[in-house]
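In this view, the complex is presented without one of its protein chains, the others remaining in place.
Moving on to subunit A:
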Amino acid sequence: MKFLSKRRKHSAAKPLLLVLALLAVGLGYSFVAPQQTSAETEMTQQIEEGKALFDVSCSSCHGLNGEGTTQGPSLIGVGAASVDFQMGTGRMPAARPEVQIPARPVIYSQEQIDAVAAYVASLGTGPEVPQEDQYSPEGLTAEEVAQGGALFRANCSACHGIVGGGGALPNGKYAPSLFETEDVHIWEAMRTGPQQMPVFSKDVLHDEDVRKIIGFIDAQQDAPTYGGQPIGSNGPVSEGFWIFIVGIGGLIIVGGWIAKKGARAR
């Protein structure tokens, strides 16, 4: 201790002490202060990326802060699931204002879509993008898939048609075909109710029920078309068309041939 007490009056002692104190406070702060995690940095970064994309592709209709304009609705509170559906099926960004925005080829990568989704989710809470176990029909029994069919007929087929091929709605609107729709997008559409579709909330249809419906749609897609060519799955309309064109038309051709054939008499 002699070393310290001997030099305590040294001219450099006071500045040195100050430096030491500062170091102690600084180190102490670095332990106590809230940690800035790497994840959070990424999140902020993602939201920023999303905001940048949003400004370029979405803001002209939905407003610079997603507050909505006369051209497009507010996106505050629509949630990440909504963005994932709209952009993941190519509906957004829309090419032009239409009665109903059609699905188109997706031009954004999943990362970009996630970024915009994160940004929109940051504007207000809404349905999140589901985990795979929420929508995946893996592990459903045959009975459960069949129940999904009953649920589909009760809730979906009134608009989407009996096999999900789509159906007409008033004034040029329509329920689109479900043949090409991915499982996750079906879940998201039910929860967020895009365009004409009503919202099927968790209180109405549990995730378990949604899984069954998705399982049924998938199973029906994979099932063989028993009985031959489904001729467009249009029901009796195409059947009637066929019976006149192929049935009556074909038989008239044969009939013409039969009537033309004569026996020769001498």
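Definition applied: a contact is a pair of C-beta atoms (placed from the backbone, for glycine too) under 8 Å apart; a residue touches a chain by one contact, two chains touch by 3 or more; residues count from 1.
To be clear about the criterion, contacts and distances are computed from a predicted model.
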item: Among "Cytochrome bc1 complex cytochrome b subunit", "ABC transporter ATP-binding protein", "Aspartyl/glutamyl-tRNA(Asn/Gln) amidotransferase subunit B" or "Heme exporter protein D", UniProt-listed name of the chain not shown; value: "Cytochrome bc1 complex cytochrome b subunit"
item: Touch criterion as defined above, residue of A:54, A:85, A:135 or A:216 at the omitted chain; value: A:216
item: Chain not shown: contacting residue from A:76, A:106 or A:162; value: A:162
item: Subunit A residues touching the omitted chain (full complex); value: 99, 142-143, 145-147, 149-150, 153-154, 157-163, 165-172, 174-175, 216, 219-220, 223, 225-232, 234-237, 239-240, 242-244, 246-248, 250-252, 254-256, 258-266
